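Below you'll find the structure I mean.
Note that one protein chain of the assembly has been removed; the remaining protein chains are unaltered in position.
Chains here go by letter, A, B and C, matching the order in which they are written, and residues are numbered from 1 within each.
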């Protein structure tokens, strides 16, 4: 397996720091965390050392990943030059939030210098501290046949649109936004993003029966696919495939397995909120807030409105260092839905409530006292 | 459908109270609740009236239901006589906790009189207030082919064994104990009893293949049963039925449907705790605490030990008016299992934990500081 | 005073018919001869017939019970039992007399049935008959529902069992244990009777409130935060000077999908799908309509042997609400303690 130790040895990274950690079974690095590139509110991680005898400190800069995380060597080589010039020649490629980290910077000037260098290449930094973080996206339509939304396009739009909130922290805590082009969730948006944006479709999967018959005649096995449909919605009569509109839940499975089955045409995006891995209450799955809205270029009005709403509610009700998920738990999911001004629907629950412990506002009681 | 109104009219119950409620859409009864028969700590419900003009008050006495809730007319007629003599001639037959309530008593002497009368018939009262309540049981072996434990026998044993705790409230709040002879749960013990006692078996269902073949040849449908087995554990090859030990979860379904399939022989009882419908945190399902213990007459040692343990932990850690389920939630289910001194097992969770937020006691750390 | 109590319950054997005693633990199988009539066959070859009738909600008169005793004496050697759903069963009925017994009890107004795939006996709390906390009248609604569904009690033509439970306030929620449940719902804020308040046990009242809506006030009194109160009635339980309930605001919620047995997808509590309907005695039209809608949708959609909850789990809540014609309300979304676990965390939508 590719070795990180070997890689570090090819850089000016103080390998001693890692080797001592291995023998001491303890990190040699000291306090650090979200920091900022001078002139910006964000974009860097400062890191002190516990072993001044080896190295005093070592910072890194977070470069926002490209749409779809595609790179052409011509520009990437320039980024490498900057890493060599300002850093210790080691890269974190990529972080779990799809940033490219340039590591081993020693001072503010270097951070600023590298940022200017990146800017001139059309790249930028940010995504640290209590800001909107980088917005990872799956490759989507760039390479994927299943894409229900233009993930790279939206990544580009959102990053520009929210660049100030990405570079100048102003929220109670970090806001991680992740995108997947379809419910296959290559972007893992619902499970652990504060805000998830996922492509969905409402009508049924489209079956091209002629193509399907051909596919089957080539010896492909449609039966097993029908058997593995989670809701038993597929009916294959050896000539045609019927999908039961009363059963299908658009899980993508048949579409993933059978080229003759494609996602439907009534497409939009779902917005989820509250996913995260730590915070006060520990790991939480995201929750569906906007089950279906349109994501239409160039200005993505509906999407921006919904996204803003979520940020506003968080901004107004979140306590310092409280993740959105913890805030929702504190406020109550029903209250949160109300605050977001969303029409309640079955798409908002895995099951309705299990008690009658709800509050009736005077307003609901038609004046009776 | 049989009418309660008609029944009330056949008694000395103040029907006006109910009729006014219908027109006013509001109960005419006043405060009341768990009360006690003079000379006992429990056994009655006192009830005031909001309409002294109709009736000042009306109490009732809770008669502990018989094992399996069987009655022979000879003794039941005597109970009726007492109800006529001391009450208004109306009965609550039976409550959801399987007590027989004799209603419409007006004073302490009557309550005491009726209790003496019942005692002389071998019947008794209790089951009110913060006591161990009546212990309902399904008919079990008396009439049921599925019975895995002797519910009526245990009901009789437990009632005698715990009679003081049933008649003299001493716990933080009520303790409802319910019993089902098997996982079919005719006693609804797990879902909403503070302590549930349910018959279970550990080995596989027993298949009498010869009998099964006969049953099938009589035109009964084994295939559908196999299809509806929740874990797909049944394999029928038109001659023999195989049950997969790696899949069967002893749900009872096949046993319920097929006379040739019987429960296994390795039988015992499971104890659950924390089920209830209200309390502070609202409806909660019971949780498995003792997945399998033996219930062996005459002294039911293991059962009594486990039951005592649950009561002790509750007695020691429960706050006033806190149901067992709420206490478990407050303490943490893991802590409760520890307090009960139970060996943790997979039978204790529907899924393992979803976080690493656990506390390490110094003792666990082998002295390292 | 001489000690009373300490007796316990009569021995198991005392109330058992001879055949039951003889075959105790030896039963081999059973058949439902006709709705309400179960024939149990023991390994010994002995048989025992039971005949099941529906019972009036919550109260029955001594007079009626004596008539039932007469029937028991005449047709089954004087033995009956009350089931876990408060049906009454004549035990060990002489097969020859079964039809006659059925004619007689039916004539008395007690329908025979409630076995297997039928509506079973309806469970209801006393409510307006004898309690101070009800937000609705369980017996009244039970009677209305029973009348509407009586054919389903007498026949076994439903997809599976149908159990309906009613509790007239949040206390019992027995409703959540049934395929369909009715739960009394208060919507007013409890009133405090300042003059008599001193008698109450203030600490119990205050820490008994699930939402910490109660604060001490003055010497003896308390104040309730109107924004926090969820109308659960706990405070009124513990203090005579706190009253809840308002004729114009009280009503009931409807729940579905409770199930205790371990078959199918296993036990689970019901879920509240209609947060409020108004009280409308004596016909209780809203209750009857809501329940019939749900039952009809289930009858139409369920596979054989599929309980309400299994049907819903199979088609999903999205479709349940559509098929039952129920509009989703904000109150269907759980915000209470475990609320988060009930929030939707997938994209498996049943549009």
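Quick note on the criterion: contacts are C-beta pairs under 8 Å (C-beta built on N, C-alpha and C of every residue); 3 or more make two chains touch, one makes a residue touch a chain.
In this text, all values refer to a predicted model and were calculated from it rather than measured experimentally.
**Student:** In the complete complex, the chain left out here touches which of the visible ones?
**Tutor:** Per the contact definition above, the missing chain touches A, B, C.
**Student:** Kindly state which of the options B:74, B:120 or B:335 is in contact with the chain not pictured.
**Tutor:** Among B:74, B:120 or B:335, only B:335 touches the chain that is not shown.
**Student:** Out of A:170, A:214 or A:228, which is the one that touches the chain we can't see?
**Tutor:** The single option touching the absent chain is A:228.
**Student:** Thinking of the whole complex, not just what is shown, which of A:226, A:281 or A:365 touches the missing chain?
**Tutor:** Residue touching the absent chain, from the options given: A:281.
**Student:** Spell out, residue by residue, where the missing chain touches chain C.
**Tutor:** With respect to the unshown chain, the touching residues of chain C are 262, 266-268, 338, 340-341, 345-348.
**Student:** So which bits of chain B touch the chain we can't see?
**Tutor:** Touching the chain left out of view, chain B contributes residues 183, 185, 190-191, 198, 200, 202-203, 230-231, 246-251, 270, 272, 274, 284-288, 291-292, 325, 328-329, 331-338, 344-360, 362, 364-365, 368.
**Student:** For chain A, which residues lie in contact with the unshown chain of the complex?
**Tutor:** Counting only chain A, the missing chain is touched by 1-8, 10-11, 13, 17-18, 21-22, 24-33, 37-40, 43, 47-48, 50, 58, 60, 64-77, 80, 83-84, 89-94, 96, 98, 103, 112, 115-116, 118-119, 122-126, 136, 138-139, 141-145, 147, 150, 152-153, 155-156, 159-160, 163-164, 167, 183-188, 190-192, 224, 228, 230, 249-253, 256, 259, 277-278, 280-283, 285, 319-321.
The rule is simple: only the chains that are shown with their structure count from here on.
**Student:** Work out the mean Cα position per chain and let me know which chain is farthest from chain C.
**Tutor:** The chain farthest from chain C, judged by C-alpha centres, is A.
**Student:** Let me have the rounded angstrom distance from the C-alpha centre of chain A over to the C-alpha centre of chain B, please.
**Tutor:** Taking the average C-alpha coordinate of chain A and of chain B, the gap between them is 48 Å.
**Student:** How many angstrom between the C-alpha centroids of chain C and chain B?
**Tutor:** So the centroids are 15 Å from each other.
**Student:** Could you pull out the residues of chain B that touch at least 2 other chains?
**Tutor:** 282-283
**Student:** Touching at least two other chains at once: which residues of chain C meet that condition?
**Tutor:** Residues 170, 173, 176, 210, 232, 246, 248, 269, 336.
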